[in-house]
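Let me begin by presenting the structure, written as structure tokens, before commenting on it.
Removed from the display is one protein chain of the complex; every other protein chain stays in position.
Letters A, B and C name the chains as they come in the text, with residue numbers starting at 1 for each one.
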């Protein structure tokens, strides 16, 4: 950490800051500039008090971190990319993995119809929401356990593993019994109890970035799962909140190469939630693959205008099939396969 | 809802949209402009399918809501302001209520020392975190049940009720046994399971706005608690995430009059988290009172540079006492008392 | 426009709103819902008073526009995509056009060295700043007219046309004499006098989106140029300001398909300013092409660590050459060429 002192601070105050740094377990190094004095505090930070506390001292102007606060998620601990296996499907390897299915599981026929369609088009993992986080208490909240059963049926029929969201700690066990991968949704990215709990299951976890989560916070959320002993974490960019309103969120594809630079974890992209409009899904899906995403998660519904949630951003099976056809060449153009 | 059709849409497609509106239980009214045709769909929306689904139709350009989606939280259902009683202290009445205490409960002596100090300065409710949501898994996570006991001791000694955060559904019952008011933190503002659970306790709830929560979403989160049968909800503005980095968050005081206009619920402001810097707390606390806040929640610590969390934004007891002295005249200037 | 009235508004007030709408030159249509009454105001809006004024009436809750406010820039006026010719190079046609060069023109040898390099790698248009908008008054402000001359020399030598920024109305004429295309920078996107002036030159204009410019405002800025009689406008996405700080800006690739949907104008992307880091330029350039961009504008410098501006985001010629090699297959994957 670099501790920047206020202008005009004299030696006794500099000594006081150094003393406090030493008490906290670090070695202080004073550097005097023409206008500003800074103190570098050297030492392992994890397990010691947080030096940012020094901002509470009236002589300190600011404290600037030098190290990233995450460890297990970082490239510095593991240089080569990680692969996560979801019941046999490898995410983070040479192939770009497409996960697809309805936003909500609505009925057995709906789930099976979509599952057949997305399998036929080349999807490798099914998705479908049984427990739904809804902004309004008056909206459809999901079929819950029944939904898990329809997903299991769809898996049996198609041979594809499935990912589904787990909303709360109480249902982690139940969902983990059924699902091949647990999804932690954007609204739960800093639900630290839930992160620890899904970490303890040892199951693959698809961790979605929150709508106001910085990259650093996102990797710290992954760190919660990793530090619970579960290395099977896949990061998912799904749109952040900005001033722009023509899209539901602003899908931040920059996050893909940034996450790849800072972390060894696989990164997938959700262009359906990220844009909120079905006609933007295809171009943004291609862009995601072009900038290095390891996978995509896409909403598909046979009759979007009757969907119980997120119809406006769902692709019809025919459009999804066309997208899969178009994605192949893009994947190849960047040295991957679909 | 107003359904805007794409340009150049003919009568058969307009009829198809109207048919779908009728099937969904609403009455369609077609208005033909020079360039655009719009269809107004009339009817009670709660309990019926969401018309925004129509955006999934290829002939529809956009769907614009006319009604606010929240009901119990709205001024339309209850015109006069609500008062929430926290063990005898009225929030939302003529007096501006100040809640104060440490970010984290760290020890019995620390908690009692702060409690005495803030009571002496005129605070009416104690605050202190026993369960702490921390961005990093390596940071101090709170004293948990032990912390609740220290808070109870501080209440007994000072006679002030206390508010403390509840982090997860599992501990709702335990926290509700001790606390006078449950706080739902910014990161849990869309943890819908938790909202419903604190709603079921019937205890007063201090609901914090999330860092990317729109006013409309915030009131829908309140609606979860209200619709679980608990009318004792206090809204708390605590800073939103913007591009500006000189403050930790951007405390959005505009939210105070906006919430007052849309809702009857009391509104309090947290200038400590909202700004992240102790020297900005006093001016923003005064501004909050001036624009109509019903209360403030402020972090106070005897030795901020040794705090286990959020030291940089904590006031020393002497500064807090001075602030309370300065707040009185501001409250009076807007027709209230402290 | 749809005028939403406040709840509980009676017939005399509804009549008053309708009267005002009629006075403003529109026809009012009243639709009474169960909770809300709305009035649709029908009629051509351009050239008539702005109905949003009605928000000033105490009986009006909000006014919602139905039509897009831009006209010449819109797909509704011109359905097929426009092509813009920059001294023989077509932007908006089947080929993806890459523009490249240094952020600032620094010297004759630097400009010629970069020009040779980017031409060799396949760029079709040169870029280089002679007039530089700099956040600090103490930073290098550009070689001005001298810079234009070096750019002209580079054009002569390579045969490539060039684009350069015009900062102020006074230099429009001079820059237009030299340059093949005028760039209006992000900070001038709402400098309406400048927009009108570059419109009057009839020269191709590369219009950059501002860091807080909504898509709608961006197209209205284009409308200023178009309505001055100049149809040769190319839109450029270059990053918006969000809360995320790992990138200098958040390159908003969603803008590419959104602009293509709303407008017929060509769209190019600037991944150098958009990300601010040279190692993010290549992945985001590929993503831009994959989602439909008609071109790219990329900063190249032979010795980025000595550049007079924006070194950290500049590619060395060798990296640029490699990127051009990798871009070809991506362009082909989406049915285009380089």
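Here is the rule we go by: a contact is a pair of C-beta atoms (placed from the backbone, for glycine too) under 8 Å apart; a residue touches a chain by one contact, two chains touch by 3 or more.
None of these values were measured; they are calculated from a predicted model.
Visitor: With the full complex in mind, choose from C:1, C:14, C:38 or C:54 the residue touching the hidden chain.
Guide: C:54
Visitor: Pick out which of C:137, C:159 or C:335 touches the chain that's been left out of the picture.
Guide: C:137
Visitor: Just name the one of C:223, C:270 or C:294 that touches the chain not displayed here.
Guide: C:223
Visitor: I need the residue numbers on subunit C that touch the omitted chain, in ascending order.
Guide: Touching the chain left out of view, subunit C contributes residues 20, 46-47, 50, 52-57, 69-70, 133-139, 167-170, 187-188, 190-194, 196, 210-212, 217, 220, 223-224, 227, 241, 277-278, 304-307, 311-312, 314.
Visitor: Considering the whole complex, not just the chains shown, which residues of subunit A touch the missing one?
Guide: Within subunit A, the residues that touch the unshown chain are 2, 4, 7, 29, 31-36, 38, 40, 42-44, 64, 66-67, 76, 241-243, 245.
Visitor: In the full complex, which bits of subunit B touch the chain not displayed? Write them out.
Guide: 212, 214-216, 240, 242-247, 250-258, 261-262, 274-275, 279-280, 283-284, 286-292, 326, 329-330, 332-334
One rule holds in what follows: only the chains that are shown with their structure count from here on.
Visitor: Which chain lies the greatest distance away from subunit C when centres are computed from Cα atoms alone?
Guide: Looking at centroid distances, B is the chain farthest away.
Visitor: Could you check if the interface between copies subunit A and subunit C is built from the same residues on both sides, meaning over half shared, or from different ones?
Guide: same
Visitor: Round to the nearest whole Å and give the separation of the Cα centres of subunit A and subunit B.
Guide: Centre separation, subunit A to subunit B: 26 Å.
Visitor: What is the distance in Å between the mean C-alpha positions of subunit A and subunit C?
Guide: Computed from C-alpha means, the inter-chain centre distance equals 31 Å.
Visitor: Pull out every residue in subunit C that's touching 2 or more other chains.
Guide: Residues 242-243, 245 of subunit C each touch two or more of the other chains.
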